[in-house]
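Working notes, structure below.
The other protein chains are all here in position, but one chain of the complex has been omitted.
Our next item is subunit A:
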Amino acid sequence: MGNISKRPEKRSDQIHELITSVNRYNPENISVLEDYLKEQCNSYSSDSSDLAANLALLKLYQFNPDLINIDAVVSVLAKALTSLPGNDFILCLYLLNEQIINDESVVKILELKDLLENARFELFWEVLSNDATRDLVSGIRGFEDTIRSMIASVIASTHQSAQAQFLELALNLDESELIEFAEQQGWTVSPDNKLVSLPLRDENLAKPVIISEQIPFAQLTKVIGASFEN
């Protein structure tokens, strides 16, 4: 989950100027933003997506329905998939309309999104192995790897340790690949390769927190002041 209000390092001055000024409503900029989207899809790194710019593109489509490029919409959505369980995806969805989300390829992306959000990881990989679906995301470099690390982080915040078999299915890896992946992530695999221990962090610690009241001193000034008056 990135912060949308922050400017990504890769955003050029031209794009930044475009999306922060009234210029963002100028339909002539659609092509500029579409090119920028392609750039985002072609670069492989976890912080390559620029949600603010992509939302500006969807906004232009919203105002100019005759200029909608459904392939670009699909790319924006597929790119947003990699940021789950953050809220990028629904922010994009709100800007579309009934007609667009009934488009065949958009329906496929929505299906993938639901599988991920419902934690049906195994099924997700199965659907993705389907040729038609794979084609939709083929334009995005490193799509599978980004999704894999996203799933890994969900599991890492839920589990302290997990069966290797479950991980293999959820991450779509075979035994040796899993061992390699675990090493990258800093996970420890048991000697018999059956159980993987995940490092403890805030999210996967079942530790009760006592929420206590915090009263800043400033709030009590009236009470204290009143006692001096008498």
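Everything that follows uses one rule, which is that contacts are C-beta pairs under 8 Å (C-beta built on N, C-alpha and C of every residue); 3 or more make two chains touch, one makes a residue touch a chain; residues count from 1.
Definition applied: contacts and distances are computed from a predicted model.
Going by its UniProt record, the hidden chain of the complex is named "Eukaryotic translation initiation factor 3 subunit L" among "Chromosome disjunction protein 3", "Eukaryotic translation initiation factor 3 subunit L", "COP9 signalosome complex subunit 3" or "WDR5-like beta-propeller domain-containing protein". Listed residues A:32, A:127 or A:154: the one in touch with the omitted chain is A:154. Interface with the hidden chain, as seen from subunit A, comprises residues 1, 3-5, 22, 25, 51-52, 55, 59, 62-63, 65, 84-87, 90-91, 93-95, 97-98, 114, 117-120, 154-155, 157-163, 166, 195, 202-213, 215, 219-220, 223, 226-227, 230.
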